[in-house]
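Removed: one protein chain of the complex. Kept in place: all other protein chains.
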Amino acid sequence: MLIRVTGDPLDPAEAIASVGSPEAGAIGVFLGVVRNNNQGRAVDHLVYEAYDAMAERVMREIAEEARERFELIGCAVLHRTGRLEIGETSLLIAISSGHRAASFEGGHWLVNEIKKRVPVWKKEVWEDGEEWIEGPESLGKTRAGM
Amino acid sequence: MLIRVTGDPLDPAEAIASVGSPEAGAIGVFLGVVRNNNQGRAVDHLVYEAYDAMAERVMREIAEEARERFELIGCAVLHRTGRLEIGETSLLIAISSGHRAASFEGGHWLVNEIKKRVPVWKKEVWEDGEEWIEGPESLGKTRAGM
Amino acid sequence: MNVTVLLFASLADRAGTRRIEIGYEPGDTVRSVCERVMEAHPALLSFKPALLYALNEEYVRPGDPVPPGATLALIPPVSGG
Partner (left out) sequence: MNVTVLLFASLADRAGTRRIEIGYEPGDTVRSVCERVMEAHPALLSFKPALLYALNEEYVRPGDPVPPGATLALIPPVSGG
């Protein structure tokens, strides 16, 4: 299994190759990419920070669990850290399976679990400020709490 | 929209690049790949045949429909024809969207519709014979009918 | 004027050809053209129940009219992806 937290750009071709298998009939790939806006604000860039060693450990746990639940053949999970510009890939997942349903259901489950459990945080940087986004809907909450 | 029926190998990087957009937060990719077995039989290779012009037309219709239904930003659908070896990609889809749910739901819908509606046929070639697979479960049926 | 009939996959194998030119007859429908094809190529008869039809690259129904010069494709159940 290809599991990696890295400051380098993520390459879909590498992830796809890592899950290839003669038994695979379907490969699903998911890229989380940096969007130019969030909750109505223009985003200039993002900064991702991870608790690197633990993030890889949790990503591996989630990947193992996904493999069992969805009978995946191969599973790759990569997360990038550091400064990312609009359009760059922050999260890259590739999974292979005998049939296509698992590649959609397994992929969706994997991304959801990664967003819930992996110790990674993103900071949004706008033209006129910046803020750590903590939790899926935290923009309003953190502000109100501060 | 990148829509193509081709005898050449399909390149995920090209499809991903074609759906990139500053508004996209998620890119979903699906590869249908040639498996070394089907319904218990060892497959040596596949041969795909398409009604090329109509296949591209129907793929474009399905892509347009998916774009509306799932609010996709970009959508690429490529199908390969001719002889394909084990592990090669026969179908390549890439879609971009603001958020991740659409990339899984939209991708799954797209693949299902493509398999239902696009005039493409595959022939399975085994060590000791070959057969056109017509319809999703046709292996048994065609044999019984012949 | 003729109607061009396209065959694919197992139909093409069975008929030994991918393309049949057949004389147009006034009032032709998908069904009537298909019937004349089957008369000329009786080996295709067993495929008929499962066929779909496309006229000039769009799916049509058996009762739809076929104009002279049209291209009619006999579409066995698809298996792409």
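Observations on the model:
Labels for the chains are A, B and C, by order of writing; each one numbers its residues from 1.
The rule we apply is simple: a contact is a pair of C-beta atoms (placed from the backbone, for glycine too) under 8 Å apart; a residue touches a chain by one contact, two chains touch by 3 or more.
Keep in mind that what you see is a predicted model, and the values were worked out from it rather than measured.
Within the entire complex, contacts from the absent chain reach the displayed chains A.
Although one chain is not drawn, the whole complex shows that of A:L10, A:I27 or A:V111 it is A:V111 that touches it.
Between the chain not shown and the residues A:E49, A:E65, A:E88 or A:E105, the one that touches is A:E49. Residues 32, 48-51, 53-55, 57, 79, 90-91, 111, 114-123, 132-136, 138, 142, 145-146 are the ones on subunit A that touch the missing chain.
In this section, only the chains that are shown with their structure count from here on.
Among the remaining chains, A is positioned farthest from subunit C, on the basis of C-alpha centroids. Note on chain placement: the centre of subunit B and the centre of subunit C lie 25 Å apart, centres being C-alpha means.
The centroid of the Cα atoms in subunit A and the matching centroid in subunit C are 49 Å apart.
Within subunit C, residues 81 each touch two or more of the remaining chains.
Within subunit A, contacts with two or more other chains are made by residues 100.
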